[in-house]
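A protein chain is absent from this complex, but the other protein chains hold their places.
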Amino acid sequence: MTSDGSAALSCRDLVRRFGERVAVDHVSFDVAAGETYGLLGPNGAGKSTTIKLVCGLLARQGGTVVVAGQPIDERTVDAKASIGYVPQDIALYPDLTAAENLRFFGSLYRLGSKDLGRRVDDVLELIGLADRAGDRVDSFSGGMKRRLNIGAALLHRPALLVLDEPTVGVDPQSRHAILENVAELGDSGMAVLYTTHYMEEAQRLCDRVGIIDHGRLVAEGTHRELVSLVHEEDRIALGATGDLESLRSVLSALDGVTGATTADSTVHVLARDARRLLPRVLEAADAAGADVTSVEVVEPDLEAVFLHLTGSALRE
Amino acid sequence: MIALVIAGATIRRTRRDRTGLFFMIVLPVLIIVVIGSTVQGGDRFPIGVVDQGSGEFGAALVEDLEGSDSLDVRRFDDLEALKLAVRRSELAAGVVVPRGLDEQVRAGGSVAVGFLTQPSNTAGLAAREAVESIVADHSALLTAASFAADEAGGTVTDHLDQAQAATAGVAPLTVDTTVSGESRFLPLGFTYSAATVLVLFVFINAVAGGGVIVENRRLGLYERMLAAPVTPRAIVAGETFTYVLIALLQSLLVVAVGGLLFEVDWGDPLAAMALVLIWSAVGASAGLLAGTVLRTAEQAGAIGPIVGIALGMLGGCMWPLEIVPPVMQTIGHLVPHGWAVDSWIELLSRDGTIGDIAGRLVVLGGFAAVLGSLATFRLRRQLTA
Partner (left out) sequence: MRAVLLIAAKDLRQRFRDRSAIIVGFAAPLLISFLMSAAFGGAEDLHATIAFVDEDGGELGSALEEVLSIPELEEVLTVETRDRADAAARVDDGDLDAALVVPAGFTTAVIAGEGAELEVLAGVDAPLSAAITRAVAEGFLTQVRANRVAVATAIDAGAPVTDIAALAERAAATAPATALEDQPLGGRELDLISYYAPGMAIFFLLYAIGFTAKSYFTEQREGTLDRMAAAPLRPSAILAGKALSVLVYGTTSLTTVAVVTSLAFGAEWGPAGAVAAIVLAMVLAVVALTALVIAVSRTERQADGLASIVTFTLALLGGNFVFVATAPEAMRRAALLTPNGWALRGFTDLATGSAASSAVVPVLSILVFAAITAAAAAVTGRGLVTR
């Protein structure tokens, strides 16, 4: 935990090439203390590579990485103690028990034996595997392994937790549990760097999102900021019977409404802030005597943002 | 037939596996070459000679030794080096021609020529015979000349020529040896190694090959096959056929290499073929059983050679069962290798025919049947579980 409010992570101009291909092209971003930052991009965008550069798993060909005030490079490995790394695959020893796995990885982070013992118990408790501590990992279900996978990164109380696409190929229930866990950790004050190609996750979990494509960070900011970048507007779709045309003109005159159209038996109202406007729209419709059968609020999402910025879809 | 399709797939996978090919093809050939060249026919015994400064008589003795057809002589400068070489078994024996031999003989004395060998080194014992006879002949010359000098005056050197002439003139006294009886051993040399390599390696590779079945099971291939209109019986038949075929091919390789490159005579062709076929069946059934019993392919790779070597040792592949205590000989026949080696002895050392080994072939067939039934029973249970 950084006490002086400086960034948990600060990356500048990260570069990594594989032969001719540039996988990470001068990527720079910060993760503030206690912030959950998401790297959002399709497969092959360079998310995992960036993560590996941050954690010191791949050699950097350019740029700097500073974690909790300390630079990371090949010679100074101490800063790695501030990072908790959760890899995309289950990185555990199947022939060792849960407790043995945790103890081993914890010991690499220089926790003293007494502290380590306590931390192992605490983490097992946290991830709900306290009663399976002495069982071999190859006897666990997929969900349990995922939980342990995250647990192993928490032993040393890192300032920054890094998760690389933790929900890929995971069943809905486990996925829900993982997202809950990460949200809790973020709420408790841990800085989190989270990569994903699922827009819902980024939206739900992250304070800020960096959109990455073909190795470049094309935009970053809060959800609002990103959405406003592309001037997308909220849309309220009112299903109604009766005189739709007059309803349309009444609604388009409302303060905050930027436009209204009709299509089939629906009136689409475009607005800046649909949530705040919704009560007034419904009031106005009621006053106009229209019979509203359905209401749908569609807020622009990151998928739309991504499409707008890069010209390609977030998911194939 | 479906079984053949399955067999074909397994064979194709085996062929692509370069390590497997090394074990099946390169290694046995390598072993035949190494073992064969080590277990020499025993034409010439390697001995070392050190001349510690004897003089011309001693030098003449060394030359006589070098001229022998049954000795391969290496000269040493140092007695300790000679002893070391004998202790290492690099030499069958060593001969020490002592300092001052000439003077002693001229003075009419008797000189001891040293013989060094390891007590139970059989080659050493045989070499001794050859060395003894050369030393004796050489000694006879000197003794005669010395005796003549005593009786008629003059020096030893003076009478050497006369001694030579006398030796040539004396009527020959020889030992004539006739060898008889039926051998209980395999003939030495390449034949020995080729036959035992055949028995040993077909078995080892078959058991290690059981790993493929384990892999297939692990990868869920059998489940996938069973989802198609394929019966468990067809799968079992297919795998069995594969194993027998691979074992047979490997046997034929060893037979060919042995016969063509090293002139191994495999004995009566019909009997040899029957023995090769039945041994392939034994190996194949052992491999199948291993495939159903072991849990990982790795285990097969580790256990295969170990079990194979252990059984080979018990059965007489590494050394003849003739020379071990009776209880070990009995144990040796509790494993199929013992019976296979016995059969080869019959064919290669005693010119046996198929009739002579019929009983043993039946026993081997029994081993194959028992192992095979156990294997197919287990495999079917695993497929239908």
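Letters are used for the chains, namely A and B, taken in the order the chains are written, and counting of residues starts over at 1 for each.
In the analysis below, a contact is a pair of C-beta atoms (placed from the backbone, for glycine too) under 8 Å apart; a residue touches a chain by one contact, two chains touch by 3 or more.
A quick note: this is a predicted structure, and the numbers were derived from the prediction, not measured.
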Interface partners of the hidden chain - shown chains only, full complex considered: A, B
Residue, one of B:I6, B:I47, B:A163 or B:L383, that touches the chain absent here: B:A163
Option touching the unshown chain, where B:E90, B:E223, B:E263 or B:D351 are the choices: B:E90
Listed residues A:K80, A:R119 or A:R147, member touching the removed chain: A:K80
Where the missing chain touches subunit B, by residue: 17-19, 22-23, 27, 30-31, 34-35, 37-40, 61, 83-84, 86-90, 94, 96, 101, 105, 110-120, 122-123, 125-126, 128-129, 131-133, 135-149, 151-154, 158-159, 162-163, 165-167, 169-185, 296, 298-299, 301-303, 306, 309-310, 313-314, 319, 322-325, 328
Absent chain, residues of subunit A that touch it: 52, 55-59, 74, 77-81, 83, 85, 87-96, 100, 104-105, 107-110, 152
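Quick note on the criterion: only the chains that are shown with their structure count from here on.
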Chain centre separation (subunit A, subunit B; CA means) in Å: 69
